[in-house]
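With one protein chain withheld, the remaining protein chains of the complex are depicted in position.
Right after this comes subunit A.
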Amino acid sequence: MLDSNKDALKLEAMKRIVAMIARGKNASDLFPAVVKNVACKNIEVKKLVYVYLVRYAEEQQDLALLSISTFQRGLKDPNQLIRASALRVLSSIRVTIIVPIMMLAIKEAASDMSPYVRKTAAHAIPKLYSLDPEQKDQLIEVIEKLLADKTTLVAGSVVMAFEEVCPERIDLIHKNYRKLCNLLIDVEEWGQVVIINMLTRYARTQFLNPNINEGGGGDKTFYCSDEDEDEDEEKEKKPYVMDPDHRLLLRNTKPLLQSRNAAVVMAVAQLYFHLAPKAEVGVIAKALVRLLRSHSEVQFVVLQNVATMTIKRRGMFEPYLKSFYIRSTDPTQIKILKLEVLTNLANETNISTILREFQTYIKSMDKDFVAATIQAIGRCATNIGEVRDTCLNGLVQLLSNRDELVVAESVVVIKKLLQMQPEKHSDIIKHMAKLTDNIQVPMARASILWLIGEYCEHVPKIAPDVLRKMAKSFTNEEDIVKLQIINLAAKLYLTNSKQTKLLTQYVLNLAKYDQNYDIRDRARFIRQLIVPTEKSGALSKYAKKLFLALKPAPVLESPFKDRDHFQLGSLSHLLNAKAGGYQELPDWPESAPDPSVRNVEVKESVCGPARVCPVNTFPTNRHSSAPPLILISASSEPDTGSGSESVSVSVESGSPSDSEESEESSESDEDEEEEEKEKKKKKKEIKQMQASESRARSKPDVSFQTIAPSSALKNYELLHRITGEGLSVEYCFSRQAFSPDANMVAVQMHFTNNATSDTKNLHIEDVKLQSGMRVKEFAEIELLPAGEATTAVMGVDFCDSTQAANFQLCTHTRKFFVSIQPPVGELMRPVFLTENEFKKEQSQLMGMNEISENLTLDAKCRNEHAIVQRVTTAANLSRVPCGSDKECRFAGKTVTSGSLVLATVATKDEGAAQLTVNCEKMVIGTMLVKDLLLALTQ
């Protein structure tokens, strides 16, 4: 039929052949007949021929070469689909001779106009690489070129190629890092997974450990113990400043936690787990718990990862404890993993609930699961001292269970528990001794015998009796029980030789002729050791010490402990063994490599870290079509605190500069009419806005200045008049005591109603705060007539952190999401100290609490007056009198906790100076240093 000239017949024939291939039958002898049809005009026939070719070309290399010219022709076809598919098939044919042709084709396709073809080229790279690794250098060049591609279609595929061909060439990523971060949300799901995994490794080599001050990754005990306590300390000590690029990565991956694709969620989760500061890792818990509703295979993988995470970061999953409760319909492997997670989550507060759950599990019909539950109880008992006795009692009750497996497992676990405090529990040992008559499971019998032998002093009467019974049944026992019988005999012989001498001899004789050489050896060894003869050397004197030495109690550990050295979410992590091609997650560098390598010379402003720039145009772009988000942008206040926080957090598509840029950078090949309209509309808006802004600037607001105590106070925008539909709000930190609550920072808000209608019922709603923070709202402003302005003061307790206070500003018609983020300098209030007091306090805040920096003062700021003014502008500190004119000293206290903040600026020759800040709170100290440096040098 293949020779027929009717397409329909050919098609039918090809369909049958493909069905054969699909069923795994050999169709290779048809190769010559099929390969001629490669040039067939019918697309469907062609496609099927391609399928056939790719499958069998490797086996029939010579014949396959016949088809090559067709593909070469296809590569030049004007239709991009044909170009792409030709490249795809060409690169899939695993014939070494055509390597040069493939190389050429890939190079050409990499600069194709169509992104689809470029994507195919990226796919072809690993194929060629696996065919001929010698081509690596050339392929890397292609990868480098494709990495620079700006379309989302290509990004995922090229990173995939990068990972396969040259994952070690991290230097190729530098220039593309920011672009990849920004593109990420629009890349297709599978590409996202690959990119996120790659960026995780990248970040590990390029940024500093954000948790470095909490003991870093090495200090595990710190994580395990008192999770709650250090949660509080978290904000206080963080003299570490996050690289803005690091922050960019974390910020841009976070929305992907909401992806419908479990693999993407997992990838983000592992990224956060490995890269985020401890306080932020918590966000992934919710998303991971959500995955537990998915298919059981997904659950299986997620639970494995959760189990590892719970060991290090228990607190994260504690709120979701109940989501890990087990249902009788779960598959066994899921049950056991959930059990593992529950055990890891157990602590003093929730142990009673967990134990109650465990009690229902013990009754399950699934015996493997019951055994695992008993072990879990044992682990809870060892980890949490308070419940040890309860657990032990519960387990002892299980000893009377009818199911032998349950009893056996309990015995093993009880044995482990008893080893911790044997003296208290001799009655349990007695009880267990009785069980030897009934229990048949070897492991359990062995455990009981060991227990009796080890603590024979606690049960002096029963022990010999047990030995007697065992000696009777010795020959019928399993090997491990036999060994323990010998062990018991030896121990009894040493402690109570009067009663057991003969029994021991008897047992040893039996063992001497046992079939198992291990047992024979053991018997011989023990006989020599414990039975004194002339020949036995000095060793027998110490026999008792040898046998009855105090043995350390076993530590019941999670099998998931230390698994986190594998990258989470990886196959290696799941198997707890290194899979082929696994790439170790690098440790954090000790000092950060040069961050400037990521700077892109061209269009710096577009790709800069401070802004997420819209990459696509209107219809798809999920950022730019979003309404403007109101945030304090970095550009307006370069001296805001910590660097990590100060980078503006989102796109403000309403702001003039951004939207203009988006127009410039928008790709010209997309031309939808609406878009044009949209642009025009935007432009108009922008013009209006700029005009109004310039007006506003030229006319200083008089009423405002009379209220503000110092003209140095800086105003921040809370709500722009465009987004606020005529209502604009500015705020400043008035630096006055907030009378209702001394622990709050007073924030003075200035409302202006630019709209034509009145605004009513201005008030605050839905305040979202970090834990510990509080807000005292201003009284509702009932009416703000059109064109008028008013002020109100609200108090915010920032808890001495620069975390933003987010809330909704509500009018009678609308709600606006706004946030106030304080510069660190506003988190303190001045205190008045004398020089001596200052010196005394400073001497107590040395070492870790002192941060010094050398700086060169700005040319305009070399006299004392200028320094004082700049420092007091940047931070709410008061000057401390000082004898030397080379030094300026300032003092303040943090608003919430009242920790002292001392700053000293010592000037030297030619504008050189040293800035020293002493503060108990290291985070505040570091951020303040940064701010003051900025203030003094600019």
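Methods note: a contact is a pair of C-beta atoms (placed from the backbone, for glycine too) under 8 Å apart; a residue touches a chain by one contact, two chains touch by 3 or more; residues count from 1.
Operating definition for what follows: contacts and distances are computed from a predicted model.
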Protein name as given in UniProt for the chain not displayed, "proteasome endopeptidase complex", "Nucleolar protein 7", "AP-3 complex subunit mu-1-like" or "Cell separation during budding": "AP-3 complex subunit mu-1-like"
Selected residue (touches chain absent from view) among A:Arg88, A:Arg563 or A:Arg735: A:Arg88
Omitted-chain contact residue, chosen from A:Asp403, A:Asp518, A:Glu557 or A:Glu837: A:Asp403
Touching the absent chain when the full complex is considered, from A:Trp190, A:Trp450 or A:Tyr506: A:Trp190
